[in-house]
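Here the complex is missing a single protein chain, while all its other protein chains stay put.
Here the chain labels run A and B in written order, and each chain numbers its own residues starting at 1.
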Amino acid sequence: MAEETLVRPLPQAAARPAQRNRWGERALQINAFFAYFFLYAPIAILVIFSFSNSSFAGVWGGFTFDWYIRLFQNARLMEALRNSVYVALISTTLATMIGTLVALGMERFRFKGRTSLDAVLYLPIVIPDIVMAVMLLLFFSTALQLINGMFGTAMRMNLTTVIIAHVAFNISFVAVVVRASLKSFDWRMEEAAQDLGANEWATFRRITLPLILPGIVGGALLGFTLSLDDYVIAAFTTGPGFSTLPIEVFSRVRRSITPEINAISTIMLLASVLLVVASQIFQSRQHR
Amino acid sequence: MARTIAVELASVTKRFGDVTAVDNTSLQLYDGEFFSLLGPSGCGKTTILRMLAGFEYPTSGSITIHGREMGHTPPYKRPVNTVFQSYALFPHMTVEQNVAFGLEMKNAPKAEIKTRVVEALEMVRLGEYGNRRPRQLSGGQQQRVALARALVNQPEVLLLDEPLAALDEKLRKEMQLELKGLQERLGITFLFVTHDQEEALTMSDRIGVMNRGHILQVGNPIEIYERPTSRFVADFIGETNFVSGTVCELHGNIAAINTAAGQTLRGLAQQGVQVGQPVTISIRPEKVFLTPISNGTPPTPPSKHMNAMPVQVERINYIGSDTRIIVRLHDGNTFDVWESNTRSTLDRDEYWQPGEAALLSWPEENALVLTE
Partner (left out) sequence: MAITQPTLTPEAAAPRRNWQLPVLLGPAAFWLFWFFLVPLVVILIYSFLTRSATGGVDWIFTFDNYARLLSDPIYVTILWRSVWIGGVATLICLLIAYPLALFIILQPAQWRSFYIFLVLIPFWTNMLVRTYAWMTILNNNGLINSFVTGLGGPRLTLINTEGAVLLGLVYGQLPFMVLPLYAAMDRFDFRMMEAASDLGANKWRAFLRVMLPMTAPGIAAGSVLVFILSAGNYIIPALLGGNKVTMIGNQLELWFRTAQNQPLGSAAAVLLMIMMVGGVIIYFRTTTEDDR
C-alpha cells in the first residue's frame, strides 16, 4: 500500500501518448492547480502567521521572530522536544534492527507459520492508531497493576512504555519497506559470494547488507518520522509528567490558537521536509 | 592414457518435492578437460552444476572432488568456483573489488591479492577497467570480469552456468574461442552447462547429453553427433530425419528394416538390436544425395550398399551456404535434404524446382538404427 509507494523508484516513462486531447489536458491542469493550492495554502498561511506580531493567529500584526525566540526559552516545550527525539531515536533503532531481521527471514525462507506471521506483521499497519493506543493502554495498565501487586513496586507508564509501543508498530513499517527493497534483491549475489568463499556472516556483511542498505535507511526514516509525529499512541501509553512534542502541542492547540504554535508547527514542518529530502536522496542512490 | 578423475558423481539423485530433477546419475570428469552438460531446459543440468557448487545438496548419492566427499559441504568450503548465467557481479563494488573478493575471503596477503587481481584482469584483457563499476561495462566485458573473478581463486573445477546465453551471436562466437583457449592454457577442468548444441560441440572435449534428469550419452563431439545412441540425442543434436520400421535382417552391424510403406532400408545398427524389433532410422539431412530423375527412368543406385527411394521435391529454401530441400516420400512423409552450395551461380535452373522428381539415396553406414 502507501508504504510501498514510498520506496518505489520513480521509473522510466512508459510511452506517453503523442497526440493529446487539448480539452482534457486543460481540465487535468486546472484540477492539479487547485489540488496543489489546496495542499499548500494552509501550510503557507501557517508559516506566514508564525512571523506575525499579534497574539491572534488570524490577524497580521507585522513581522517578528519573537515567537521562535519564546519557543526556545520555553523549558516545557524544550523538554517535550528532547523526549520526542529520545523516544524516536531509540524506538527507530530497535525497530529498524528487528524489522530488518524479520524482513530478511520472511523474504528469504519458506517456513511453517509464515502466512500467520505475515498477517500479524500487517495488522499494526492496518488497524487505526487509536485502536492500537487503547489496546496498549489497557495492556500496560493491566500488566503494571499485576507486576506492582506481585512485587510491591510502583511502576507507572512513562517514556519507556511509549518506546515499547512505538517499536511495536514501527517493526511492521520498517519490515514493509525493507521487504520491498528485498524483492528487487538478486539472491544469486549471495550464492556468488559463498561460491567465492564467503561464509554466511561475511556474505551478509559484505554483500547483502550494503545492497539493501538504502531500503533499511528508507525504513528507518519512515519509522523515525512516524515516531516523531505520533500523538495518539504516545498520549495513551505515557504517564503523567512525560510529554512528547506532539502531546504538548495538542494540549496547547485545544486551549487556544497562538502564533507560538504556528512557530512550533513551522519547525516541525521543516523537519519533515528535511526527512523527505533525505529519503529521496537515498532512494535515488538505490536506483542509480 | 591414465587420467585422474577430478569430479565424480555416484548415483546422485536430487528431488524438489515431488519433482525429480536428477535421477540416479553417475558421471566422471577428468582433470583438465572441458566437459559440457547439454540438454533442453529443465533437464537437470543446472541442478548438477548447483550440487557441485554446493548451492543444492543431493537427496542421495555422493559427489567427490579429487577424492574428497563434498556431500553437505557449504559452497564456501569447496574448491570450485562458478561463472553465473547473468554473471552476478556485485554492483556496489568495482571490477577490482569483485575480482579480489574471493582472495580476501581466503585472507590472502594484501600484496598478493593486488598482483593476482592485476594478473587475472590482464588475462581477460580488462587491465584498464579495474576501477569501473560492473554496470559501466558491456555484456561481454562483464562476462570476462565474472570469469576473472572465478579463475583468480585457482579453482580445481570451474563451473559455468550458460555463461554466454546473454551475449549476442557474434560476441558469443568470440567468447567461445576465448573460453576454450583460456581453458587449454590454464589446464583447469571446466564444467560447462548449456542448451546450445553448437556451443557444446565447438568447445568441449566431451559432452554429456541430458534429458529428464538422466545423462543419456557421454562422448566427444564427433561421437555425439555421428553416433547418437538414442532417438533423443539424434534429434537434439543437429537435425535429422526419422523413418520407423521393424528389423527384418541382421548382417554384422548392418540391419535391414522394413518400413511401414513397404520399403527395405539398411543402416548401421547399435549393439543389441534384434530381428523383429521396432526401431527408428535416423538419417542426417546432409548425409544423403538427391539426384534428378530424367525422363521418368530412375538411375540405378551406385552400389548395393546404397539405400534409394524416389521422391518429389516440394519446397526449396535457399539459405546461403546451403540449400535446404524438403522432399515428399511416397508414403506421404517429408524428408529434409541439405545440399552445400559448392558452386557459385545466379542461374535458377542450377537449383532444384518444386515438383521435380528425384532419387534420394544414402550409403547404408550414413543411417543409424536406433532402438529408443
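Simple rule for what comes next: contacts are C-beta pairs under 8 Å (C-beta built on N, C-alpha and C of every residue); 3 or more make two chains touch, one makes a residue touch a chain.
The structure displayed is predicted, hence computed values, not measured ones.
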Decide which residue listed in A:69, A:127, A:147 or A:209 touches the omitted chain of the complex.
A:127
State which residues belonging to chain A touch the missing partner chain.
1-2, 4-6, 8, 10-17, 20-21, 24-25, 27-29, 31-32, 35-36, 38-40, 42-43, 45-46, 49, 56-59, 97-99, 101-102, 104-111, 117, 120-124, 126-131, 133-139, 142, 164-165, 167-168, 171, 175, 187-188, 190-191, 194, 200, 225, 228-229, 231-232, 236, 246, 249-250, 253-254, 257, 261-262, 265, 268-269, 272-273, 275-276, 279-280
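As a convention for this text, only the chains that are shown with their structure count from here on.
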Distance from the mean Cα position of chain B to that of chain A, given in whole angstrom
56
In their shared complex, at which residues does chain A touch chain B?
186, 188-189, 191-199, 202, 206-207, 210-211
Listed in rising order, the residues of chain B that touch chain A in the complex are 53-55, 74-76, 80-82, 84, 86, 88-92, 101-102, 105-106, 149-150, 153
